[in-house]
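One protein chain omitted, others in place.
Let's turn to chain A:
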Amino acid sequence: MSDGEADFDERLHRKLMRNVARARRGQQAVLGEETADSAEGAVNVDDLIGSIQSASNLNDLKTQLTVTDKRSKVLSAPVHRQQRERIHRSIAYDETKKEVGKWQHIVGQNRAADQLVFPLNREQFRVKTVAETVETMTPRTPLEMEMAAILGTSKHNLTNADPYTDAEKEIMKAMSLKEAKARCADMQRMRALMSYKEAKWKRQKKIKSKQYHRILKRQKRKQLIKEFDDLMTRDPEAAREKLELLERDRVKERATLKHRGGNQWSKQLRLHATRDPKAREKLQDQMRFSRQLTEKHGVDSDSDDASNASDKQPTDETVGETLERLANDIDEEEAVLLKPNPWMRSKLSEMRRKADSSITGSAVTASAFDEQLRRLEGLPDEQFIPDDEDDASTAGDVRIVEIDEPSSDESDIAEMEPEYQEPRVVAKKVSRVSESPKKRKKAKRSEEGVSPAPSSSIQAKNVDLDSLFDSLDKRLIEATQQQNVDEEREQQPKKKKPKKLKLLEQLAAKENATRADADEALITEGMSRDGRTDLDASSSRRGNAASKQREQAARGRDVQAEIMADPKHFLKAETRPVVQVAPDLVEQMDEFDDAEADRQKELLAEAFEDDDVLADFESDKLAAEQSEKPKDIDLTLPGWGDWAGPGIDATKKKKKRFVIKAPEKPRRDRALPGVIINEKAEDSVKKLQVTMIPFPYTSVDDYEAVVRHPIGKEWNPESSHRALTQPNVVTKRGGIIAPMDKEATFKKRTVASISDSSDEDGAL
């Protein structure tokens, strides 16, 4: 623009002028008279035009003009109705979407909820526990203040943090240790007793039995009378109060005549009373009781002395005895308390074992050990050691002791605890506790050292393993020495390791196998071989005493093993010989002597033993296979593009093309000699099975696992059964299910979210 003068174009300028003039005319035509009369003071385009003297400042004017043109607000034409409605709709849609979108989360939650309980926003009812009420309690009334003051300053408060109250601590300080201990034990006992009594009374209060209450009432009455008689001489004032109570009973009885025989029961009973002596007795009892109730008390004091004398004695006696009895009670109850929680027991035993092992490491005398144990458990007295200590734990102790200190002589161990004196007894106990029957057996045998059976004892295995390794090492070393020593010396550890490892693996595999056997897993193929290794191990353990016999047996077993190795000989296999206890066959056999019996046996065997049962069976199997085999589909058309007739078979090419081969499915019994499994049998259940995986599942495995999972009461604990079968929706009968209240729902949510966030803050 700065050099506007330089490139001033005459032609352009003229064009502009023409346009402006045209615009002026046009405007005038549009606005008409309106501009003419209303806009007197307004600026006309003429003025603007008039102000143009030269073309030099024309650019400024142009900008001015465009600005004014822009500022002039002219309403755009109203849109078309259809368009307008469309806009309205889209806006309304967006707003509604936003509004409804707020519910999205809630709806999602409700849909995914495990259980919906209607009406939805019911008030949560929860009973406060005593501890909670106490925590929030602030004393307000004068009485409360006073109580709080007394209790707060009391020295007898017991908290969970501390086993002793302040008062007790003071007493303990004042007393000698022994006395204090005894006293504390006493106090604890008393406390426990109180709580038991409390519990007992609570329980008794809830008893609903009429019989019980009747008896209780009568007892109380007797007691009352006794007390009254007792008080008559000593404290007449108190006696009068008791008398009033008795008198009230008497008045009541006289007014109601409840035990007089007017009620239904006694009427019924009276019908039988003539014949039934028991009924008569009952009636008489009732009458007697009624008489007792209505009789006046405090009138005759003849029997008082006697009753006093008889009453006093026992009370005097029992003072000492009751304490003892109470102590016994506590002991018993505590023993019971300790018993039924095996988890606690096991944990305790674990702790103890650890303590023991550490103690055995350092040489401690038996008494010190005992003391430490007690201190460890925080038990002040010997009585508090539960007398049924876990068997497993003690057994574990024994084992640990044996392993940790092979050199320590047994007498020491025996001294440590009386149970240790009889390791066998302990072992037996263990055997009863331990889970699997074979494991138990193993443990017992290894500890008894008898092991009459060729069972696989782990310990024995370990021993064997060690010896095996030793021998192997020796051999290896010898071999290496023979060769170049220098070279081998470096490689020795490298070479040794893999061999050793391999051996270890093999042995471990075998051991695993036998262990699996113990866990009732089944070994079929390797059965005899395992048996043999077991046997070897055991024979090495037992020594050479009866080695000859065993060798024979082993030789026999070798043959046996060969038989077992071939699965086809399964009919001849035998696990182990069993001690034969021959029956005394009264009917069939008693007239035969032994030789005769043997002959008979042979005869029987001949009669019933088929030579080649297996071969026969296998031929059956083959036939079954053939018949059950899925058939090929033959689509050849005889004579189509070929000659047909008797003796002319379809060509190979044709067969290949037109015979659809049935899919070959391996038979289930292919590896099982002597077994025919019917392949068609499955079809019967296949009709009932699901053929499509139902909705949410996409894999067969998942669906099957879910279906397989038991939800019934018979297979589950009650709580999980209920959780697994809880209904999706629970409604209260008769309760109105109102639609969700927007305000309430969102208010609750905001409150919840705020409180959540505040919690988090607090935690941070």
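As a working rule, a contact is a pair of C-beta atoms (placed from the backbone, for glycine too) under 8 Å apart; a residue touches a chain by one contact, two chains touch by 3 or more; residues count from 1.
One rule holds in what follows: contacts and distances are computed from a predicted model.
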| item | value |
| --- | --- |
| Protein name (UniProt record) of the chain left out of view, among "GATC amidotransferase", "ER membrane protein complex subunit 4", "SEPT5 protein" or "WD repeat-containing protein 46" | "WD repeat-containing protein 46" |
| Touch with the omitted chain, as defined above, among A:124, A:138, A:176 or A:274 | A:138 |
| Sole contact to the chain not displayed, among A:46, A:69, A:114 or A:237 | A:114 |
| Sole contact to the chain not displayed, among A:64, A:195 or A:720 | A:720 |
| Option touching the unshown chain, where A:153, A:209, A:264 or A:626 are the choices | A:153 |
| Residues from chain A at the interface with the omitted partner, ascending | 86, 108, 111-112, 114, 131, 134-135, 137-139, 145, 148-149, 151-154, 157-161, 342-344, 347, 350-351, 354-355, 358, 375-378, 428, 431-433, 437-438, 441, 450, 452-453, 455, 517-518, 520, 522-524, 527, 531, 570-571, 573-589, 597, 601, 604-605, 608-610, 613-614, 617, 620, 669, 672, 674-678, 680-682, 684-686, 688-693, 695-710, 713-717, 719-720, 723-724, 763 |
